[in-house]
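Sharing a structure, written as structure tokens. Questions coming.
The complex appears here without one of its protein chains, the remainder shown in place.
After this line comes chain A, so read on.
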Amino acid sequence: MLVISLLMLAIAIVCSIAFGVTDIPISSVWESFTHYNMSTEHLIIRTTRVPRALIAASVGACLAVAGAVMQVMTRNPIASPSTLGVNSGATFFIVMSTSLLGISGMGAFTWVALIGAAVSGGIVFTLGSIGRDGMTPVKITLAGASMTAFFASLTQGLMLTDGKMFDQVLVWLVGSVAGRDMAQLQTVWPYMAVGMLIALLLARHLNVLAMGDDVAQGLGQRTAHIKLFAAIATILLAGASVAVAGPIAFVGIIIPHIVRYLVGNDYRWILPYSAVLGALILVAADLGSRYIAMPKEVPVGVMTAIIGVPFFVYIARKGRRT
């Protein structure tokens, strides 16, 4: 089944490269790699479409894996980088650093986003764990919701006081994978790869952690270490994603649920499948976003919200544990 999913992902990527405001025949897509001739078509493919598809795939994979890891470490079915304030923290830090410190450039952006993700993630985990009963799903959800609202307000405040920046960051703020180049992806790629590697190495331990702290500790797991590594992985994955594509919501929540439905409870399978399906859905959503208001494009963040909200309500109503 992983092979089928990978195949579907490959098809989606090819479609994403070929279709859009300018449709390009698949044969030219192929030619642009084998016999590059500087034509407009080839230029679009190499400088716009390919980076866009690869960024969508990478960001989708990272957000889905981050969501899966967060859901198990907080034992909370609606945990994800967007619901627990990690994305909004990273966003605020980027907006703040652009506005107040005049920072620009992808390398700086990435670091700022990672710090923002770590700060807000840290605050949420701390707030959600205060008290004798430790971290509970309700407390962590409340902490996440309040930090998300807090950072969102700060971001809006900054944007209103700084008109120039408004246009600059607006599209980025809803989450978009368009208009980025390959260099931007290359800057964040190492962080994504390390985050992904840590997450995959943790899979076996996450299976045990999913049964609760007491059981995990009883089985000889150093749960604090595992949670720390899990937090580092999610911050790298989410921070790097936000730096390149802005805060894209819902991929992190819904993909792990779909994957658990498909492959069951073993995180050694859940994580790789989440990566592939997360990539697939974001590439597909990005492709769809080109057609909704043709010839204009809707940011992909809007697309994921349209798909994600009904699903989110479904999960919340079902109230399933992870």
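Following the convention adopted for this analysis, a residue touches a chain if its C-beta (ideal position, glycine included) is under 8 Å from a C-beta of that chain, and two chains touch if they have at least 3 such contacts; residues count from 1.
The criterion applied here is as follows: contacts and distances are computed from a predicted model.
> Which listed name, "ABC transporter ATP-binding protein", "Phosphate transport system permease protein PstA", "ECF RNA polymerase sigma factor SigK" or "Oxidoreductase", is the one UniProt assigns to the chain that has been left out?
The chain we cannot see is recorded in UniProt as "ABC transporter ATP-binding protein".
> With respect to the chain omitted from the figure, which of A:Pro25, A:Gly157, A:Pro190 or A:Gly218 is a touching residue?
The one listed residue touching the chain not shown is A:Gly218.
> Of the residues listed, A:Ile13, A:Ala143, A:Val174 or A:Val208, which one is in contact with the missing chain?
A:Val208
> Of the residues in chain A, which ones touch the absent chain?
Within chain A, the residues that touch the unshown chain are 132, 204, 207-208, 210-212, 214-215, 217-222, 260, 264-266, 320-322.
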